[in-house]
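One protein chain is absent from this view; the other protein chains keep their places.
Labels run A and B following the written order; every chain starts at residue 1.
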Amino acid sequence: MIQNLLDGVLTGSFLSLGAIGLTLVMHILRFANFSHAELLSIGAYAALVFDRLFEALLPVFAAAFAPLTLTGALVLALLVSMVATGASAVLIDILVFRRIRENGRELSMVFASFGMALVVRNLIGLVFGLHSQLYSPDIAFATVLSFDPLILVKPDQLFVFVAALAIMAVLHLVLTRTTFGFALRAVAENPALAQANGVNLRAMITAVWLIAGALAAAAGVFYGLSHQITPVMGRDLVLPIFAATIVGGIGSVNGALLGGFIVGIATNLSLVILPAGYTPAVPFLMILAVLLVRPNGLFGEARE
Amino acid sequence: MIGVVSYLVFFATVAAILAIAVLGLNLHWGNTGLFNGGVAAFFGAGAYGTLLLGGTPQDGHLGGFGLAYPAALLGGMAAAAVMAWLVGVLTLRLRHDYLAIATFGVAVAFETLMRNAEWLAGGAKGVRGFERPLRDALGDGFLYNLLFLVAVLVVLVAVYLFLERLIGSPFGRLLRAIREDETAARSLGKTPAQVRLTAFVTGAVIMGLAGGLYGTFYAFVSPQDILPTLTFQIWAMLIVGGAGNNRGAILGAFLIWGAWTASGWALSRFAPVEAQLYTGSVQFVLIGLVIVGMLLWRPEGLLPERLVVSQSGSSSRTQEGV
Partner (left out) sequence: MSDPTAPEAILEAHGVTAGYVRDLPVLHDVSVRVARQRVTVLIGPNGAGKSTLIKAVAGQVTVFAGTVTHEGTDLTRLRPDRLAAHGIAIVPQTDNVFRNLTVRQNLALASRGTGAAARLAAVFDRSPVLADKRHTKAGALSGGQRQVLAVAMALAKAPRLILMDEPSAGLSPKAAAEVLAMVRRLTAEGVSILLVEQNVKLALQMADHVYILAEGRNQVDGPAAALRGDRIVADIYLGGKRIAAA
């Protein structure tokens, strides 16, 4: 059970990153973005491409930071991928969502996001193949924390946890210490008042997509590091990430952070009582529970 | 050797079955403004229900009650009704995007359950052992398929007429009233929640009917038939045809199913052998682009509401679009 708890915390690391981006988008743009999880796929595959590229161009970066399987090339690739995925998110908004939004039909955006999810996911499959891939061919040996009960942890998992927290800490600082951060939170709370205070809405929306894309890229890479990279990773993560945002309350970054860990831990703990095949249903049950008991989640506020 | 006519019969049967499901979705979305992201679940409830109730006993899982076909089909529809009632009571009061997520989750949970609960419905192996009705009398040949198509078309027309009358009826006016101004409707003593629930369950029953017919046609159903992609396909059909519009729903079903099978055929015929694995991906990219494209350039669908001749005196439709 402790192993499950640990695995849950690891899962929570990247669910939180994915959920933070989604909660911002859902709150500010007011639509359930079913294509958000595909940004994680884009991030993971972009990092794969750049990783191979950097390893080829700069062989010195191909060395791993033992005992992690993480290489310098992958770190660089992650950073580049964050930028690339952010840009992709902005591009998708410009091409698809913005036009629909400016014609005033919020609900069409949800359908459009269904469509975009299909397109992105299957394009990735066509370009990269349907098989699963890994960043590193090296086998990562797990460290045994305890023999009885058996508790294993891979160094990569620790890295993912620490890195995810670091990214979230940076975001927290931006949101609580910079005027840009205040402006972002202002737009989330009251767009008209934000404009009266000189905030340019379109610029902020672009910023939100950039941030959401960057966080999703990190989440995707971390998922790829601790599991594997497949074209369907987005499809598999859609519901857990939605669950995390709903548990935390749509619009709350802290809520998404907590929600991610809660969903990750609950899903993994459920393995104690349920066969593994049932775990995809756990996020749904959590959504149902939250919507019944406390529809605004932990920290959300109704916004109509 | 499947002749062209035979193939067309096959195609039309499936298209008509899916059209029934799209009509159900139109009642949810076009008429009542409910965002059902889990169409596959209600479709699946009908399919599984019908096959479990009407099939012969099987090892390893429930079902095989061997009921007469009409009873089995009604049983499948009842299963869809019960599921819709439960889901509806819990989720219909939610905001649109929450409802989409919640119903999407229902479909995922249902598919997960069916995939894993081998004792219930065979798990990933699906439900077999179902005898198509009147198979003994008519055999398995072209005649049977033709008669089956006719039967499905009759059902399609019946559902269409039922829905058209429903929309023109006082209940239909009530639906529109609640869509337009819920507070006013409530002040007239109507309970919006109750009305929406009725519409939701009715639409789900129609989807269950479609599912039952689908299962009957193939005499087999498995979790592969109720993946979220089915929901997307049915939504695409409604978006293309025209939401809020029953004729559009049927048109959309035939068009999208036609495009799907045509692209599938073209890909398997012309794509190199090594690429055969990817035909599904190409099809999904295409359907995704169709959905997005329609929403960008013609969100009201191919048959917008205003082109439909409304029944004189008994209904007035407001422009409804996606």
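As a working rule, contacts are C-beta pairs under 8 Å (C-beta built on N, C-alpha and C of every residue); 3 or more make two chains touch, one makes a residue touch a chain.
The model shown is predicted, which means the values in this text are computed figures rather than measured ones.
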Shown chains that the omitted chain touches within the full complex: A
Residue among A:V199, A:A212, A:V247 or A:I287 that touches the chain left out of view: A:V199
Residue numbers in subunit A that touch the chain omitted from display: 176, 179, 182-183, 185-186, 188-190, 192-201
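Note that in this section only the chains that are shown with their structure count from here on.
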Distance between chain centroids, defined by C-alpha means - subunit A, subunit B (Å): 32
Of subunit B, residues touching subunit A in the complex: 35, 90-91, 94-98, 100-102, 104-106, 108-109, 112-113, 115-116, 228-229, 232, 235-236, 239, 277-278, 280-282, 284-285, 287-292, 295-296, 299, 321-322
Touch list for subunit A against partner subunit B, complex: 26, 30-32, 34, 96, 99-100, 103, 105-108, 110-112, 114-119, 121-123, 125-126, 130, 235, 238-239, 242-243, 246, 275, 277-278, 280-281, 283-285, 287-288, 291-292, 295, 304
